[in-house]
Each structure stands twice: as structure tokens, then as C-alpha cells.
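Yeah, one chain of the complex is gone here, protein chain that is, but the others are all in their spots.
By letter and in written order, the chains are A, B, C and D; residue numbering begins at 1 in each of them.
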Amino acid sequence: MRKFSRIKSSEIGHTPGTLHGIEEEINAEIEIIQFNEETVKRKATEKFTLSLIESGFINWINITGIHDVELVKEVGEAIDLHPLTLEDITNTRQRPKKEEFDNYIITILDMLSYQGEYIQSEQVSLILLENTIITFQEAHGDDFNPVRVRIEENKGQIRKKGADYLYYALLDAIVDNYFNILERNEEVLEDLDDLVVAAKTGPDTLEIIQNLKQEIVFLRKTIWPLNTIFGNLYRVESPLLSKETDYYLRDVYDHIGQLMDEIDVARDMLSSMLDIYLSNKSNKMNEVMQFLTVISTIFIPLTFIAGVYGMNFKFMPELDYKIAYPAVMFLMLIIAVVQLIYFKRKKWL
Amino acid sequence: MRKFSRIKSSEIGHTPGTLHGIEEEINAEIEIIQFNEETVKRKATEKFTLSLIESGFINWINITGIHDVELVKEVGEAIDLHPLTLEDITNTRQRPKKEEFDNYIITILDMLSYQGEYIQSEQVSLILLENTIITFQEAHGDDFNPVRVRIEENKGQIRKKGADYLYYALLDAIVDNYFNILERNEEVLEDLDDLVVAAKTGPDTLEIIQNLKQEIVFLRKTIWPLNTIFGNLYRVESPLLSKETDYYLRDVYDHIGQLMDEIDVARDMLSSMLDIYLSNKSNKMNEVMQFLTVISTIFIPLTFIAGVYGMNFKFMPELDYKIAYPAVMFLMLIIAVVQLIYFKRKKWL
Amino acid sequence: MRKFSRIKSSEIGHTPGTLHGIEEEINAEIEIIQFNEETVKRKATEKFTLSLIESGFINWINITGIHDVELVKEVGEAIDLHPLTLEDITNTRQRPKKEEFDNYIITILDMLSYQGEYIQSEQVSLILLENTIITFQEAHGDDFNPVRVRIEENKGQIRKKGADYLYYALLDAIVDNYFNILERNEEVLEDLDDLVVAAKTGPDTLEIIQNLKQEIVFLRKTIWPLNTIFGNLYRVESPLLSKETDYYLRDVYDHIGQLMDEIDVARDMLSSMLDIYLSNKSNKMNEVMQFLTVISTIFIPLTFIAGVYGMNFKFMPELDYKIAYPAVMFLMLIIAVVQLIYFKRKKWL
Amino acid sequence: MRKFSRIKSSEIGHTPGTLHGIEEEINAEIEIIQFNEETVKRKATEKFTLSLIESGFINWINITGIHDVELVKEVGEAIDLHPLTLEDITNTRQRPKKEEFDNYIITILDMLSYQGEYIQSEQVSLILLENTIITFQEAHGDDFNPVRVRIEENKGQIRKKGADYLYYALLDAIVDNYFNILERNEEVLEDLDDLVVAAKTGPDTLEIIQNLKQEIVFLRKTIWPLNTIFGNLYRVESPLLSKETDYYLRDVYDHIGQLMDEIDVARDMLSSMLDIYLSNKSNKMNEVMQFLTVISTIFIPLTFIAGVYGMNFKFMPELDYKIAYPAVMFLMLIIAVVQLIYFKRKKWL
Partner (left out) sequence: MRKFSRIKSSEIGHTPGTLHGIEEEINAEIEIIQFNEETVKRKATEKFTLSLIESGFINWINITGIHDVELVKEVGEAIDLHPLTLEDITNTRQRPKKEEFDNYIITILDMLSYQGEYIQSEQVSLILLENTIITFQEAHGDDFNPVRVRIEENKGQIRKKGADYLYYALLDAIVDNYFNILERNEEVLEDLDDLVVAAKTGPDTLEIIQNLKQEIVFLRKTIWPLNTIFGNLYRVESPLLSKETDYYLRDVYDHIGQLMDEIDVARDMLSSMLDIYLSNKSNKMNEVMQFLTVISTIFIPLTFIAGVYGMNFKFMPELDYKIAYPAVMFLMLIIAVVQLIYFKRKKWL
């Protein structure tokens, strides 16, 4: 489980509504993107004030560094967030959720990325206000670059639509990235499947299978709650979400369904794979044992015959015949050959 | 999984509502069938214009080649499809879905066919407009020939009814073909079952079972979502779907239920089969080991006796008796026979 | 699966609403029973006309031979059945269903019977009209004789009540017969269970268990859909079904629940049985191997000692002692006895 | 399954609403308890008449011997029970149910008791009328004695409340007794678990586990339907059940939930236990085999060396050295000891 690097918060036991964070080296940063059909403005700051939000623009305020509890608190007070919302934002153990308040809608979910071979998970909270979106991240780097490009280059409809469409675009970017994660996982799975079916497995196959299984359990835990969240989000009756955006949110919901299907297929495939692997392994071992036992069985009667003519009885007439030794050796050969043929026929060799 | 040939689109990360496709060799083609009770007209073209749709006729416009994104876009603009619908049509990874818009109903599902031993899947999108149906396919070849024949030869009610009945007829043709696929799968299953129960399995049985299992997982994934889709489609309140057609759509829903039942039975059967196969295999191997071990056990005391009389003690009176050698040989025979009888009785041989 | 003899129809791919059947040797037959509180009339014919239905009577028209598509079509036209209903009646692969139309209610289900050791399944369609019931069967023989007797001999309430009560009585007769089928299945199960627990199983036990499992899967598939059907039937708001009859239909629903419980218990029992059987079998085999290995182990040191005194060294002083031979033999005996006692104590023998 | 003694009725195939019973030796008996806050009266009779019910009293009429179909029928006619209710009362295979009619509420469930080691099940039907409760049992003996005592000794509230409270008290007494049954089952389970975990199992452990499993399946089947029954009973809107009694019935519902939890935990525990048992057993057997094989392996090279010096070659110089014999014996000892140390280190011995 060390794979899924996540800094454990120690919320437990604190006064409810109390904020707490882990001091990391990174400095909290505020990125501001403001746009309308005509202009785009970008700023960066470290201090939040309400005056950052400009009317006549769609404001996207992206805050990196939720360990800076003071900053989160200031933002919360400025735009009137509920104390429990602030707690959820800073609690990196929070499971995905969506909540509506009178003045805002908050969605919390996890961005996934591959760091080398490991899936890394980072919590993002997205708050939709009237003409403003505020996103809170744990650390630098996110899935939002395609959205930034679309805003800059005025691609598609993003500059023509409201804050709710931007909200959708950001959520969609996160969900789209799950497909990348899943695709990589599936590629490993299919390569392994070919090896397993061809019985060409190495000593670490079991561990790889277990790791894939844990990855899928983790993906499932990350994505499952989103089914309820998006199944509900496009049905929400709120002045913050236009009817047109509902179509787009329903499309994300659709993608979640597809992700869940693919996770289920991967689980099934993995479980089959484990069955074949264990069956192959056990069969291989048994075949070895059988081969060795057949070898022993061939020699056992021969050794017995040699033992008989090694006995020291005075009166064993055969011992005196010249033909006896080659005859016995020939007999042994016959016995061995008959056994070999018999075992070959039975497919025991 | 290589069995289920499907060209992976790379939708992920694109601007939502942006169309994209894979350039293949095939040229996109538009097939037009127009009919009313009196006449049938058939045309083929490569360019779509609204003037292709004639009033006074039921128009079926069948477009092959969804990789031609420009063509799909033109159609979409001409008949006013939502950008997300266009994206779904061109995204060949789309899971089966049904969506209602103000001016049309779209159903997306997969046509299955056997290419040699492999099931091939092709995505079809069926759009129901007022007196027109537009179908989008990935490549040449489909399940619709029986419908074409019924239109041409004026069989059944198809020429007397509206576009919604044609919509039903096309969907029904796809679903009916699932039965063919399933029947072939079941035949393989039953033949294999006879072999497995009779313990006449070869070295590739395990792989065949795994392949059948993957086929069934694939069929399940293809057909399961249709239960919700058709269970909902006949209840839709839309001017596009007459009450009379609802009865027909309910019949398709019924067929989906039957398909799901049969898939479940096949799954059960397959899982039993794997159990018997593994049990048989393990038992066979154990029987071999037991046989070999019995052989060894018979010779072990005999070899011991031979060893005893091979000892070189000066004073071993037996060695001097004339009767000793045949007596010991007879004793060995008795011991061997007693063992044989004992092991036979115990059914160990 | 050969057990469940059912003639596969080839409906697939046909024009919807087209009837098709398999020409069998049997002639289609129409049996008519008409009764009111005073009289019972019985007729038989081969041709259906509306004039067969008499007012002032409850009319039960029982048609055997749904392969005679023409006859089914005539009946359908005379009493105004929907084309899809006709298709369902003649499609012997139809899963159990219940459908309400404006003028009739149709229930389709399977009658089961034992033919020797095999369960045979026959599809029946029961149509409830105003004062008339029409039943369609595949072949001669059915579960309805107790109902015929009650009508003839005026037993119970059947002659005093309406067509809906007769409808109930016919459905109840089919469901009651499922208990007979299940009881026979359970008897086999319990006998087998005693053998399995006592570890007195033969070479065909595995096959018998698999057959029972398939039977139960089949029973489940036949009976499960009836839960929804009857759970819904007694709640139907229709002038064709009186409130009083609802109590009776609820009673059938109750029986379905009981059947489902018993099928589940049988499944559980069967699965336990397979576990014990496999465990017993594996243990027995292992015990044999252990026994044989213990035998070998006893002789191995003895054979070694014999080997030692079979060596040809010039200077082996023991060889010259008179006591040596009996002493060594005694030593061997001691070693064997000590081993025997040790292995007995360890319960390895 | 012989454990759960239940006389199988042969209802199947009978006219619905026809009563039938099995003639046993016991005579049907009617016990009457009548009470109000001031007085308690007890009577016994064998004939039922409506005059037994006295107004101004709560009447509890307890009828033992439902095989006496005539008696049940008389009671049914006197207090106007539906024919299907009478059938359910006499059908000892009836699964637990609750039904409301215009004039009464009937609950049918099973009383359990231990007869030696076996759980015995007896069906009781409890009918709630206006100021009267009628209970039908199969045989003598029931779970109601604590209730009888509370009535006699005027303990608690039972004498102050209505028939519905008595109805609750009787149902509660049956459900309370399930805890006794379950507790005994759990004790056996825990004792067995200690033995299994300590690997101190005997030859009959497997059978005991199977029996416990069957007992739990049986308890599950008896108690599961009560969840729906009691979850519904306290919500019933009926003049027969006061609001105050609803609290009490909800309490019984609560107990059912607890029973279901405990049954589930027992199932889990049993399944773990079987896994450990099988694992222990298999490991023990394998350890024996390994021990024996190690013994053989130690002797095999020694026996080979003895064989070498048993060869009859003329020119084997070692044979003539005086030191040779003790040297070879010492070599053998060294080989044996080295092997012993090696196998000990590897923990194979």
C-alpha cells in the first residue's frame, strides 16, 4: 500500500471546524485566471483578498498548498465557506464528495498520476460560486493544463460560456485523466495475461498480480463515489448550474460509468489470471514430481533383480551359466523398455 | 483480450465537443433508403445535405465511416445534433447509451459478428428524427440486411408504419443477432462440457475455457447496459415514438432479459466446468502418482530381502541349504502377490 | 444440458410479428370445457371459431400444438390478440412473462415433468378474456387434470366462481407441480448427502453432483421470473380480475417465495456437499500416499544395513562372528518395531 | 438434514382451500385463558364454540393439534377466517408470513427448541381478533410459559393492556427464544473454534462443521422472513393494533435485526473455521510426507556407497585396506550428519 503516497492528516480528535495542516517545504501559491470572450488575464499572488475577483470576468482562482491552513481560512472567511467545508478541504483523507450550500457547490475528488511505476493521488476541492471558481490542491502540478490552453487559445466554447462550464471543464479534465491511468494499468494487465496464458511466468509474477489488484482496489475506491456524485450533480436544481451545462455534466457521468465497467472487466481478468497462474504453477510442479517418480519406478524392478543375483546362496545354478549375465542384462533392458513404452503411452513421460 | 478487435480512439484530453477520428483506408459512404407504402427509392452518395431527406417518405440514411469526422460534423450541423452527441458517435469506446434531446433520440450500441473464431464488435449510433432515421457505423457490413429485404419486398408491416417502427426494426435486428452469437458460444460450451465431464480433455482445454470466459464477460458488458436502455425506451414520452411502437420496444426489452438469463446460465456452466476440469486433472495426476508409489512399495520389501541374503556374514546357515534360493524366491512371490491383492482390494491399483 | 429437452425455435432474424413453428407429427387439438354452476360440457375439435365460446358459461379452450402456426394465427385473429403475443406463444424459447393488454391478460410459463430421470419442460400460455380462458401447450399431457376433475365433480368453489378463479386454478396447478419436482430433487440430494458425509462415494458422484447443480440452475431459471410475475399479478387493476381472486393469486405468490427459499437451501446444501466430497477424495488419496510412504520409510534403513554388510571389504571383523548375522537381523527387527510404534503413535499408520 | 424434524404435508395438488392434515396419536386440545385487570380464568376443552369468547375479558384460545382438520375448520367458520388462512394454518410447510384481513391479522412463524442435539421446529399461527387471540400449534409444548406466568401472577403490564399487547407478548416470547437457540449454537461454535485454531481437531470435525452450517442455514431460513414481517407489522394501520403496541412491535423488529447480525457473524466465523481446518489438515499431512521424504533422502546416498563397496570387481584396492571399512562407515556418518544439519537449518525436519 506504500504505493499510493498520501500524507495522512491527523484530523481525528480535533475540535470540529478546527483547521490543521502539515507544514511542507512548498510555499502556498495563488494562481488567478480571469477571462471573458474578449480578454484573458493571468496573475499570481500569495495573499487572498476578495478584490481578486473581478466582475465581468469568469474568475478561476487556483490555490496550491492546502497545508497552509491560515490561507485556506482567510479564503473561507472572505467567500463565506462553512467551517466544515474548510475542514474537508484541508483533510487530505476526505473521500470524494459533493455538497451544496446556499452560496456555493463544492466537489472534492482525487487527481491521479503515475510517478514512475506508482500511482500518486492528490486531493482537489473545486468550489463553484456565482462567476468564480476556486480550486484547492495539495501540491504543484495538476490535470488542468488542457483547460488552461483552451482558455488561452480560445479553443472550443470555454470563453463563451459561464463559470459552470469551466467547472465542468475542470471536472472533465480530471475524469479524462483517469482513462490514461486505467489504460496504462490495462496494458500491463494484457502483457501479463499473455505471459500467464503461455505459462511463461517468472518468480515475481505473483507479486505483480497482487500489485495490480491493489491498484485496481485503489482506483475503484477513488472512482466509485463519483458515480453518485455526478449522477446527482447534473440533476441539481441550482442557479449556479445552467441547463445547458447539465448535458455536459451528464456526459461526465457517462464516462464514470465507462470507467466503472472497465475497472470491473480488469478485476475479472485479474482474477482469471491468478487462477490460471496458480493452476499452471501447481501443474508444472506436479509434472516435475511425476517425471521424477516415473524415473524411479523404472529403476526399481531392475535394482531388485540385481539384488537377487547379488545374494550369496551356495546353490544358485544360474550363477554358473555363461549366458546368465548377458541374459539378465537383456531381461533388464526389456523390462526398462516395456516400462518406457507403457509410461509414454499413458502420457506419463 | 486481443480477440475483440476494436480500434481505440484517443478522445481523452481533447476539448469536449471536439471531433476526432482515425483515418482509415475505407471511404465514408452514405446509403439512402426512402420508402412509403407505394414506393422504395435507394441512393448512394458521399456528401450529406438536408435536401437528401424527402417529406412524404420514411428516410433511412445509413452513414458508414465515422472516422470521417468532417462528414459527421456536417450531418450534425445540418440536423442540429448536440456537440456531445457528435462526440459520442465518433468515440468508438462509448458504452451503450440512449439519450433524448428535444429534436431527436439517439441509441448507441454494438453490433457483434464472428470473424473466424473471434467476436468482432462494431459501434452503431441510431438517431430517430421526425420522419428520418440516421445510422452511423464504423465500417462496411451490418446486421440490417433482413430489414432492407423487408423494405424492398414489402414484407410485414414495415412499409405501412412510421420511422419509429423502422427504428425498432433496426434495433431488433441487432438484438436478434446477439442470439446467434450466444448460440454459437453455447454450442462450443456444450461440446466442451461433454469432453470435460467425460474427462477427455487436451492440453489446451484450460485456454479454451479462459477464452470462453472472456467472451462471456465481453457479451455481458455489451448486453447488460441494454437492459436499462430498453427498459426505459418503451416508457419514454416522446412525440417521436407512438404507443403502438412501445409494444414492439417492450418485446426487444423482453429479448434482452432472455439474453441476460442465457449469459448467466453460460457463466454458471463455465464455472462448474472449470471446477470439474481442475478436479479431474488433479485427480488424474494423483492417480498416476499413487500407481507409481504402489509399484515402488511392492518392490521395497523384496529388495530388502535380496539385500539381506547379499550380506557377507560367514555364518549364515540358510546360504548353504539347497532349498534356500527357490524358497526365498517363492517367499518374495508370496509377498508380492499378497501386496497386489491387498492393494487391489483397497482399490489403490 | 441435454437433460432439459426443449426444441429450439429459429425465430431469430424473422420479421417481427411473423409466426413460425416446427412441423411435428402430432396433430393440433382443441379441447373445450364449458361450465356454470349447473352444467359441464366437454367438446373436442380441430378448427377454432368464435362460436365455440358460449355466453352464460365459463369457457376453457385448451389448444395443444403451438407448432401449428396457422391455427394459432386464426385464434389470434378471432379473439384479437396482438401479433407480438402470437409470436411469444409460438416461440418456445420465450422466458416466463405476464402482459396486460386492453382486452386480455397473458401469462406464459413452463410446466415441468420428470421423464425418467430427466426434467422435461413444456411452455404454456394462458390467456384470460372476459368469460373465457385460452391455454396453448406444446404437446399432449399437462398439469391440469386436478382442475378438470374439480370442474367435473363440482369440488370446491371452481364451478361457483368466474373465469379469473379458473385462471388462478390453472396457474396454481402448475406451481403446485413445481413442489413435486423439487421434492424429488431434494430426495436425491439428501440420499447423496448421507453417502457423501459418510465418505461412501463412487466414481460417478461428481457427475451426479454436477447434474443436480444443473437441475437447480434450470429450476431457478424457470421459477425466478415468476416471483415478479405473481408479485405483480395480484396487484393488477383490471376488470378481468376480481378482488376475491387477488387473495388466491397472492397465495400462489406465497408459494413461489417458498419454492425460491427451497431452491436456495438446495443450492447451499449442494455446494457444501461438493466441498466435503472433494475434501474427502483428496484426503483419501493423501492417506493412501502417506501409508505407502510410511511402508517405504520403514524398509529404507533396513535395506541400508543389509547394504553395509554386503560390502566386500577384507577387514570387516563382524562378518566373522557367529552371533553377527542373528544380531543384525534382531537389530533390524528392533528398528522396524520402533518405527512402527513411532508411526502408530503419530497416527501416520 | 434429518435434524430438523418436520412432518411434510402433502398439500400439493389439492383443491385450494381444502384442508388436510396428518393423523397423529395426540388429541387436539383447546386451552383457554381469559383475563382482565381483576381476574384470570383458565379452561380446557376439546370442542370450539363462539361462546368460549367472553366480552369484558382478553381471550387467549390456544389450540394444539392442527392435524385435526375438522377442528381447525370449525374454528375458521366460527370466527370467519378465509379458506386460504385455514390452508396456511394446517400446511406445516408454510414459510413465515403475516397477512391482514378485514376482521383479523394472522402471523405464522416457527418455534424452535433443542431436542437433545437437534433443533426442532414447530409452526405456530397467531390470529389477532378484536379482544381475542387464537393460536394454533402442531404439538404440545411451546415458548409461551413466561407469558402464562406473567398473566397468572399479574407481572408487568400484560393484565392492564389489550389483546394487541398479548399478541406482542406471544410473538416476543417466540423471538426471545431464538436467542437461546443461537446462543447454544454460538457456544458450540466458539469451543470448536478454539480447537480448530489450536489444530486439535478430531476425525469428526468436518461433520460437526457441516452440521453447524446446516443449522445456521436453517436458522437463517426461519428468521430472515421475520425481518419483513415485523418491519411491516408495526407500521400496519389497523384498529386491532394500538399506537402504544407499535413501540413494542418495533422492539421485536429490532431483535430480529440483532439475530440476523449474529447469524451473519456465525456464518463468517464458520467459513473462516473451515478454511483454517482444511489448511491445518492439509499442512499436517504435507508435513508428514516431508518428514518421511527427508528420512529417505538421508539414507539414499549411504545406501549407494554401500552398494559401491558391494561390487565384485577384482581390482578394488580400497577393499584390502584395514582402515577402509571404518573409514567408509565414518564417511557415511559424516554424510548423514551433514544432511541432518542441513535439513534442520532449512527447517525441513
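Observations
In this section, a contact is a pair of C-beta atoms (placed from the backbone, for glycine too) under 8 Å apart; a residue touches a chain by one contact, two chains touch by 3 or more.
Since we're looking at a predicted model, the values are computed, not measured.
When the missing chain is restored to the complex, the residue among D:V265, D:I323 or D:V338 that touches it is D:V265.
The missing chain, though absent from the display, is touched by one residue of D:I208, D:I276 or D:M329; that residue is D:I276. Touch with the chain omitted from the figure is made, among D:V236, D:I300 or D:L333, by D:I300. Think of the hidden chain as still there; on chain D it touches residues 146, 150, 155-158, 168-169, 172-173, 176-177, 179-180, 190, 193, 197, 247-248, 250-251, 254, 257-258, 261, 265, 268-269, 272, 275-276, 279, 283, 286-287, 289-290, 293-294, 296-297, 300-301, 303-304, 307-308, 310-316, 346, 348.
Annotation for chain A: contacts to the undisplayed chain at residues 1-2, 12-18, 82, 84, 87-88, 93-95, 97, 206-207, 210, 213-214, 217, 221, 274, 278, 281-282, 285, 288-289, 292-293, 295-296, 299, 302-303, 306-307, 309-312, 316, 318-322, 324-325, 328-329.
Quick note on the criterion: only the chains that are shown with their structure count from here on.
Superposing chain A on chain C by their CA atoms means rotating through 145 degrees, a value rounded to the nearest 5.
Centre-to-centre spacing of chain A and chain B amounts to 27 Å, using the average Cα coordinate of each chain. Touching of two or more other chains is recorded for residues 310 of chain D. Arrangement of the chains shown, judged by which pairs touch: a linear chain-to-chain path with two open ends. Under the touch rule stated earlier, the contacting chain pairs are A-B, B-C, C-D.
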